[in-house]
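Note that one protein chain is taken out, while the other chains of the complex remain in position.
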Amino acid sequence: MIWVETIIQGILLGGLYALFAAGLSLVFGIMRLVNLAHGDLIVLGAYLILLLVTLTGLSPFVAAAVAMPFMFALGYGLQKFMLNRVLGDDILPPLLVTFGLSVVLQNALLEGFSADSQRIQSGPLSTASIEVAGLNLGVMPLLTFASALAVIIGLNQLFYRTSLGRAFRATSDDPTTASLMGIKPAGIFAKATGIAMIIVTIAALYLGMRSNFDPSIGPARLIYAFEAVIIGGLGSLWGTLAGGVIIGVAQTVGAAINPEWQILAGHMAFLIVLLVRPRGLFPRAVD
Amino acid sequence: MTNAHSDYSVQTRTKASSISSVVAVLLIVLAIALPAFASRSLIQDMFFILTMLVLAQFWNLLAGYGGLVSVGQQAFVGIGAYAMFSVVILMGFDPVPSILIAGVAALLLAIPTAFFAFRLQGAYFAIGTWVIAEVVRLLVAQWKAVGGGTGTSLPRTATREMWFTETIETLFGVRSAAARDILAYWLAVVLAVATIAGIYWLLRTKRGLGLAAVRDNIEAAKSVGVDAVRMKWTVFLVSAFGTGIAGGLIYMQKARISPDAAFSLQDWTAYVIFIVVIGGMGTIEGPILGVLVFFILQSLLADYGSWYLMALGVIGITIMLFAPRGLWGLFSDRTGIELFPVRRRLTGGPLSNTPPSSKEE
Amino acid sequence: MTILALKNVSKSFGALKVTDNVSFEVPEGMALGIIGPNGAGKSTLFNLITGNIGADSGSIEFLGRDVTRTPARQRCVSGVGRSFQIPQPFSKLTVYENLLVAGTFGRDKSEAEVAHTCAIILERTELISKANAPAGGLSLLERKRLELARAMATHPRLLLLDEIAGGLTDAECQSLIETIKAIHAEGVTIIWIEHVLHALNSVVERLLVLDFGKVIGVGDPAAIMESKEVKEIYLGIEI
Amino acid sequence: MTVLIETRDLTARYGDFQALFGVDLTLGEGETVAIIGANGAGKTTLMRSLCGVLKNAPDSIRFEDRAIGDRPADEIMAMGIAMVPEGRKLFPSLSVEENLQIGAYGRQTGGYWSLETVYELFPVLKERRRNPGTALSGGQQQMVAIGRALMSNPRVLLCDEISLGLAPVIIKDIYKAVPKIRASGASMIVVEQDIGQAMAVADRVYCMMEGRITLSGRPGELEREAIHNAYFGAAA
Partner (left out) sequence: QGAKIKLGYVSPQSGPLAAFAEADNFILSNFGATEVAKNFEVIVKDSQSNPNRAAEVAKELIIDDEVDMILVASTPETTNPVATTAEAEGVPVISTIAPWQPWFIGQQGNPGAPDSWQPFDYAYHFFWGLEDVISVFTAMWAQLDTNKQVGGLFPNDGDGNAWGDANVGFPPVLEKLGYGLVDPGRYQNLTDDFSAQINAFKQGNVEIVTGVPIPPDFTTFWNQAKQQGFTPKAASIGKAILFPQAVEALGDAGNNLSSEVWWSPSHPFKSSLNGLSSGEVAAAYTESTGKQWTQPIGFVHALFELATDVMGRVSDAGDGDAVAEAIAASNLQTVVGPVAFDGKGLPPFAAKNICKTPLVGGQWRLKDGGGYDLVIVDNSDQPSIPTAGTMQPIG
């Protein structure tokens, strides 16, 4: 029973990681953009939601919905005026620019909000639980997982069922040729980053509700998100969910053996998957 | 086309490079003599500059020449430093020779790392090396004998009785702490000179050509007989060894270690990448220029706390956006000056009527 | 003597069998042409011979030795030179340095030993004026010439050429033919994949036809071109 | 005949290297124009300028009397100029059908060309519609590239060396399609090495050498020798 519970908790944790990773997976898959500022953008989103909640007294969920257009615009602008200029075959320039962005964001948030830990209050929801077959499952983790699932399904629909999705994939293959199809690569990339930022806002909502955050907390989460994206396979959204779950389960199982091994176990799972499948679980035919 | 084969010859030397080799020798002599008249704070600044330069050169060798963008070099700094600390603390070695052990430890770690990471490409490689460094950090944090997650300090007996310090104390008439700084500085000078000379030598041999070929197009390189795998192994192991030595030396001077500090992504990889990219990747001059810029920024702004870091971030972004080949790239594109030229230029025959540096019309 | 022998070589990409039980032998000093519809598996065959991809089954012998599992670079050192259908220059190196890489590593010599030969090859392939230009800036056909030049710089005993005449004007084509004939005259064995048939037929002594990964005919070029199958599936002449 | 595309003193450079020197060219409504020339003559560069991948002076290219020299490729495509690029350039992560569909992304005007009519033109593509575009043979890929460009019902179709590297049988198939394309009302500029083919399909021919147009005229009126000279620069 303990093991069943451990694994279920791991799967739910995986939902959180997948949520952190989904936006990353989107920009990574479409633009080969290794966004080192992703974690800090999530923290920024959390502060935005917090601000809305404290200023207007809205429920966090409504506040997140209100924050989404702002975050979309931020992503759009960021991509259009900054990141587009460094995209190319070489992964380093975007890596460095987003690293710079990460440093700037962290310290700007520090100046703006101080180093105090904050939390988005969600009232009784944060400790609520339901009993399923003798297991106490937190409502918040279940919601997190459900949101991750919804995000992945939504993105998949967008990607594989719409012409915008085709344009995303085409541009990711070859921006120059895509422009010959009437696609504005710069605009498409900006839309993609905008959409990624909407997902970031959802991730921020759960990050902010489940635990404390402060301006420095972003990077620590980034590595799990990257692991989820990479073991899932570049550009595969279901893969990202699977990757998140693998890391989550590895962590809880590792911790159940000994808490010293919790984080290590997640990393080891990542390394082992890559050892067996160097291009991830669901690699794209060409990349 | 006539078959009157005229005499061809190959040149790598340029006028600037001949001048710079003379200047280099003078600089080295000056660097060695520096402690005789410089203040201690200058010596320490120089130590910082030189060790960061070494890290930057090795990262540049990996990424700029080998095409291996590693985000996990902190693993080698950390393992080197910890190896040095552990033989000093647990086995009573002297710290100075232990620096070599630091390099060997990093080399040993690099072997399994390479086995794994070479299966990965591009961004996968970058993230893979980062995770490996995390794993090593977490493992070292479990090593209770050197303080676990808390960290530890070099025993004071070991630092006080370190090789050469007494000689330096009497030579310059300074206290032992200052003597240790001078010792560390000299070791850093030796390491930096050896690093630059070694890398330059490597690039001038045919291995340098092979490296460039592998970076450009690995399939084609294999098809013309370049052993791509061996090339990658060579640069990876050499970089790890050098990075480990630098790690040992840096922590010999710091005398205190903890896993979070020694395996810091920010200090030992992110800043190093920043230095290389600001200066100009894929050149030897780039990291030299980059480390100077980085140092100047740090001394001007470090007291402004978070504003300093913000400024650093903004500068990094700006340079990437407006001078993607770095400051040295910007400079040498304009002037054509190369201090460490590696380009093989064919002259003679029908080429002799066009002087090498003139641009096509 | 036989320089190259393939025995029952097969290769699949997923469900697609691209090379299907291919066997043939090439005597040293011969010039062999390969034709076949697009996607027949010609370039894949080259990749198998050079070791850029590994065979699923069957064996490949070069100079009497089994090289089926030998890595690409060793096959190059022992005398297999190739050009790529889609040119693969070392784009940040200069044209001359591209050749130096091939010369030094492909022949296991020092730079000084090959410096002059490489310059001469540039002359022969009419690239000498671009010697010090970065290869990344070459036009498509200059890149194709560079492919040929670089393959020559490895001093091959067996030279594999993949569609190097496409897109040439008549005169350019003629000069390319002369160059290849000259190389052949020096004793180098040549296998040439080409859709420009008149160029191919003015050099090769034997023609091999590939379709759906299978060898469907080998023989005298004139006879092959007359065969019903080739007319139908390759030339598109209905009989 | 109304003029669709007109270039005036078009120049193009790659960094320090000038690839086009004052090219003047016109394409009339309903016309098919061929451009021939030795390698490196600048044909691809000209096409890349026309479709907006390379930026030029605004006035150096006019389309229906609008200056478009400095417009980006996506805008130009929306105006009705579609390109079949050198080397096919299919999107590997899209299926054949998706590759075709995306051709109409920037211009959904309706018109003769649709999935059905493209499949009618190249029946083999219908069989392979679910395959990734890159799993096709070179010639089939060329068909997809042409179909993709047609999907936007372009006013002008630019084709850069569509026969390069193709088996003779495929080249025949593709050139068989040209009359059907013209019949649907598209004007074409065809870059071709194979002078015979070019002469067979074109209303007019331009010959390029070293970044300049050295000869132009109707196929029937041009002499072999003149073409040869235009290629190799002997006094005309």
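Every chain is named by a letter (A, B, C and D) in the order it is written, and numbering of its residues begins at 1.
As a working rule, contacts are C-beta pairs under 8 Å (C-beta built on N, C-alpha and C of every residue); 3 or more make two chains touch, one makes a residue touch a chain.
Predicted model, so just to flag it, every value in this text is computed and none were measured.
Among the chains on display, the ones the left-out chain touches in the entire complex are A, B.
For the chain missing from the display, the contacting residue among A:59, A:126 or A:163 is A:126, taking the whole complex into account.
Interface residues of chain A with the unshown chain, by the touch rule above, are 2, 5-6, 9-10, 13, 16-17, 107, 110, 114-119, 121-123, 126-129, 136-141, 210-214, 216-217, 220-221, 224, 248, 251-252, 255-256, 258-260, 262-263.
The chain not shown here touches chain B at positions 39-41, 44, 88-90, 138, 141-142, 144-156, 158-159, 175, 177, 180, 254-256, 258, 260-261, 264, 266-267, 303, 305-306, 309.
Criterion: only the chains that are shown with their structure count from here on.
When each chain is reduced to the average of its Cα atoms, D sits farthest from chain B. Between chain A and chain B the centroid-to-centroid distance comes to 33 Å (mean Cα coordinates, whole Å). For the pair chain B and chain C, the distance between mean C-alpha positions equals 42 Å. Looking at chain D, one finds that residues 17 touch two or more other chains. In chain C, no position touches at least two other chains. Across the complex, chain C meets chain B through its residues 50-52, 71-74, 76-77, 81-82, 84, 88-94, 96-98, 100-102, 104-108, 110-111, 115-116, 119-120, 122-124, 126, 128-129, 131-133, 150-151, 153-154. Chain D meets chain C in the complex at residues 14-15, 17, 38-40, 44, 86-87, 135-140, 161, 164-170, 172-173, 193, 231-232.
For chain D in complex with chain A, the touching residues are 51-53, 72-74, 77-78, 82-83, 85, 89, 91-94, 98, 101-103, 105-107, 132, 134, 148, 152.
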